[in-house]
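The complex appears here without one of its protein chains, the remainder shown in place.
Let's look at chain A:
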Amino acid sequence: MGPYDSSTSGSGISSSSSSSSCAGKSPDQMDCLLAGGGYRVRSSELRRVGQHLERLEKVMVNAPSQISHLGNDVVHHNPSDLGTWVDSLLSDLNPPEYSDLRYNDFGPILDPSAVTSAWTEYLTPEQQRIIPQHLTVMTAMEEDSSIRLVHVLMTCAECVQGGEFSLACSLIDEMQDLLTRVNVGCGIGKVACYFIDALSRRLFTPQGVALVGSTNENEILYHHFYEASPYLKFAHFTANQAILEAFDGHDCVHVIDFNLMHGLQWPALIQALALRPGGPPVLRLTGIGPPSLDGRDSLRETGVRLAELARSVNVQFAFRGIVASRLEDVKPLMLQVARKKLWL
């Protein structure tokens, strides 16, 4: 549907045409304009929903005290299913308001057959309470499947890590099956979906194919992940707390990061040191990392960024990068640990 959908009828002055939704669609289909607003209403239902809204409006005007009840004590079902939502509000009003509906004239725009269908579609309040409603309440089966999904997911991940690929594959199959029994739009089902997808890619992408995008893309993704997820940040936070405590009382400190990457742990530490009562120590950071694949000196770039930050908060800072493909290649001598400093 482009910005100028020529299939919609243009003039909107009269209400007699109930197909002011997309022309040419059967009345059983959802009104596509309301769908764009997140609401599912069949074209054939539009009029009925409109009448019920009108009824609710009358209540709002005549008995405003009912409103706070509707706002507070009522269970609201899927608001996208507008018809059902409106009906459930109506049924929650005091019975006299509700029973009114059966006997009142719905107004001149309605034809008798529509009245009948509205009547038959109505459940009495008693009936509505007995019939289980299409809620976001989980059935017992869904709950069992969700729990099982979590267990199988963990097992599958362990298999992938341990190299047991054939077992992992059959677990993936089992999980795909479990997914059909849970709600994949939210909750455990949604999370599991993504993890299963990721594990599948790990298992089924042929060797040698670059799984990852450009270095730049990875960096951006990593940053987004760092921002969005609390886990990495929290791990860094706790580590930094331990470091701060250990550095207490020392004026000259040295941190060796054996896997610097983007150095995301250190800005928070630098800032915390800056705010230390008694002033910040002199901070030396040695960052170890693998050689860059794309010719950039990313270790140095990270160091420069951190140095900038340190300068802006008046923390004396020195950085040294050590490039090493494997940790074993790093010799203690390279780290230049000075006697008087406290290093961690």
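Definition applied: a residue touches a chain if its C-beta (ideal position, glycine included) is under 8 Å from a C-beta of that chain, and two chains touch if they have at least 3 such contacts; residues count from 1.
The working rule: contacts and distances are computed from a predicted model.
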- [ ] Refer to UniProt and select, among "Alpha/beta-Hydrolases superfamily protein", "Calcineurin B-like protein", "Response regulatory domain-containing protein" or "Protein-serine/threonine kinase", the name of the complex member that is left out.
- [x] "Alpha/beta-Hydrolases superfamily protein"
TODO: With the full complex in mind, choose from A:G71, A:G163 or A:G278 the residue touching the hidden chain.
DONE: A:G71
Open item on the list: Looking at the full complex, which residue from A:L33, A:A157 or A:A274 touches the chain that isn't shown here?
Closed with: A:L33
- [ ] Pick out the residues on chain A that sit against the missing chain.
- [x] 1-5, 8-15, 17-18, 20-21, 31, 33-34, 36-39, 41, 46-47, 49-50, 53-54, 56-57, 60-61, 67-68, 70-72, 76, 79-80, 82, 86, 89, 213-214, 216-217, 220-221, 224, 227
